[in-house]
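Reviewing the structure listed below.
Note that one protein chain is taken out, while the other chains of the complex remain in position.
Moving on to chain A:
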Amino acid sequence: MNAMSQIGEFLIGLIVLLGSVLGALSAFGLIRLPDVYLRSHAATKSATLGVLLILAGAFLYFTFYLDHVSAKLLLGIVFVFITAPVAGHLNGRAAYRSGVSLWEKSVADDLKPALKQERERKQAQEKAEG
């Protein structure tokens, strides 16, 4: 039983360490990548996964070693999992609409013709309404 609990502690510590390394990787991407959009790609995904791993490790530790099943931690996991991608998406949209330029080596910009088309349609509609 003692060996089992030591192996469990080792695994939980490994999960927590992996989560923090993912957080450090997201900070590394935030420093190195050349563009707002690429940076948001680094920050949103890997930081979210790192936090999920750390909170899951904390939940497992408190469940098995301190005999406390914490609903607050589960709520925190669900909340971060829902809101972090939404915040990243909102920020990317705000960046594009306020005119932050893309990296000069980007090859595709699908949103630009779509936005232009929408603007022309709105102008035609306003003209038709008088």
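To be clear about the criterion, a contact is a pair of C-beta atoms (placed from the backbone, for glycine too) under 8 Å apart; a residue touches a chain by one contact, two chains touch by 3 or more; residues count from 1.
Operating definition for what follows: contacts and distances are computed from a predicted model.
**Student:** Assign the chain not included in the display its UniProt protein name, restricting the answer to "Pyruvate dehydrogenase E1 component subunit alpha", "Sigma-54 factor interaction domain-containing protein", "ABC transporter ATP-binding protein" or "Na(+)/H(+) antiporter subunit F".
**Tutor:** According to UniProt, the chain not displayed is called "Na(+)/H(+) antiporter subunit F".
**Student:** List the chain A residues touching the unshown chain?
**Tutor:** 6, 9-10, 12-14, 16-17, 19-21, 23-24, 26-28, 30-31, 36, 39-40, 43, 47-48, 50-51, 54-55, 57-58, 61-62, 66, 68, 70, 72-73, 75-76, 79-80, 83-84, 86-88, 90-95, 97-98, 100
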